[in-house]
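Once you've had a glance at the structure underneath, I'll fire off some questions.
Not every chain is included here, but those present sit where they belong.
Labels run A and B following the written order; every chain starts at residue 1.
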Amino acid sequence: MAGESTGHSVRLESLDFEGPLELLVYLVQKNEVDIWDIPIALIAEQFMAYVQAMTPERLESAGEFLLMAATLLRIKSSMLLPRPEIDEEELEDPRRELVLKIIEYQQFREIADHLREHESDRRLVFSKGYREAMEGGEDGPAEPDPERRASLSDLLRAFAELMRDQARERLHRLEPIPVTIEEKAAFVRELLARQGRATFEELFVPGEPRTHWIVTFVALLEMAREGEIRLRQGETFGQIHVYPREVA
Amino acid sequence: MGERDELFDQDAGRRKTIVEALLFAAEEPLSARRIAGILDDATPSLVVDLIADLDADYLREGRAFRIREIAGGYQIVTRPDLAEWVASLHGPGSPPRLSQAALETLAIVAYKQPVTRAELESIRGVGVDGVLRTLVERELVRIAGRAEGIGRPLLYGTTDHFLEYFGLPGLDALPRPDELEVLFADRERQTELELEDEEAGGEPGA
């Protein structure tokens, strides 16, 4: 088995491993070696071959691969040291820690596979998409999910974005605002008149300076407050739609 | 019954089941046209028949729901006589969603507490009277004392209910700014008002 070591490296290069443990699991399986008695020289050699062939795009995680390579080399050299005769029972196999890590990682990969199956199953079934289901009112359908609870993530994002906006504000404070709220409101009205409704992003012209977007946004808030338009969002990260008031 | 009829019945049953699944899972009332379009091998008027058939099933079997025609479409809704039970689902347990303004204000209170109204307004750049009132009413924010200095303005802080609402074990579980960076950084692109649907799944870099 050990003889044909280098033969693997060619095909190995073309594979994509997210991290060093994934690569190790692959090598252990591919070489069909006993996890409890890993031929460390062989595995280290193949591992290094992969690392050396890593493409520039993968360099982001190169540090992690290199660290593992160093570990493998250290284990390899300590395996070569003559072992003292005493207390062989107590002497730890230098590979042990690594093996435990590989096994633990592999276990979680299997759990991940398990989760993947659940994910697939779950995607085959649908719960009721419409929540307001009470007969009686004649006021037509309610807006989808109007009462979704704000999550911690919503809260944190709100703060993170405020902080960023503030940092930005400080940088841009002196910029004159070259467009007025009225102008942007007129733009929104015109768009709505033309197409009946608009998605949120249609209103923010790509390439415009950020200040324009802010003004558009303020104009929208103003118009919503005045009841001139209505904003609807079906789901958390879903599209926000802008409607003129008249549309029921 | 001839084989042909049997086939026909099977087909009708299959179509009815599909119509039912569609009505059940749709977010809004579905028109017979739309359903027929999905079924592909049925006309709108056949769909209307199937829907009537389903509704009759519900009536006969004593189901808790019926089909109603709303806004040019059909929808499965719970029976009116069960309204009070259904209403108890949406009791005080689920107050309306917090507005973005409320969320932002709350975020600032959480991080800067104890904080005065003036500070909140200076950060948000708009008045926060109404928002603050709502937050206090919903027991997410409380008055935490008075500041020193001129006018001794009220100070605001978050409540225990705030922690409960967001599932936080304690105030110190709020990510610090540096941790927030890690959790929410890189959103620059996406923050540009979500030009693309941002849930682009894969996390190649990680």
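Definition applied: a residue touches a chain if its C-beta (ideal position, glycine included) is under 8 Å from a C-beta of that chain, and two chains touch if they have at least 3 such contacts.
This is a predicted model, so every value here is computed, not measured.
*Asks:* Whole-complex formula, using the labels shown?
*Replies:* In the complete structure file, each chain type occurs as follows: A x1, B x2.
The criterion applied here is as follows: only the chains that are shown with their structure count from here on.
*Asks:* Taking each chain's centre as the mean position of its Cα atoms, how many Å separate chain A from chain B?
*Replies:* 23
*Asks:* What residues on chain A touch chain B, complex-wise?
*Replies:* Within the complex, chain A touches chain B at residues 18, 60, 126-130, 133-136, 140-141, 144, 146-152, 154-164, 166, 200-201, 204, 206, 213, 234, 237.
*Asks:* Can you name the residues of chain B that touch chain A in the complex?
*Replies:* 21, 24-29, 65-66, 68, 70-71, 75-80, 83, 86-87, 90, 94-98, 100, 103-104, 106-108, 110-111, 123-124, 165-168, 174-175, 177, 180-181, 183-185, 187-188, 191-195, 197-199, 205-206
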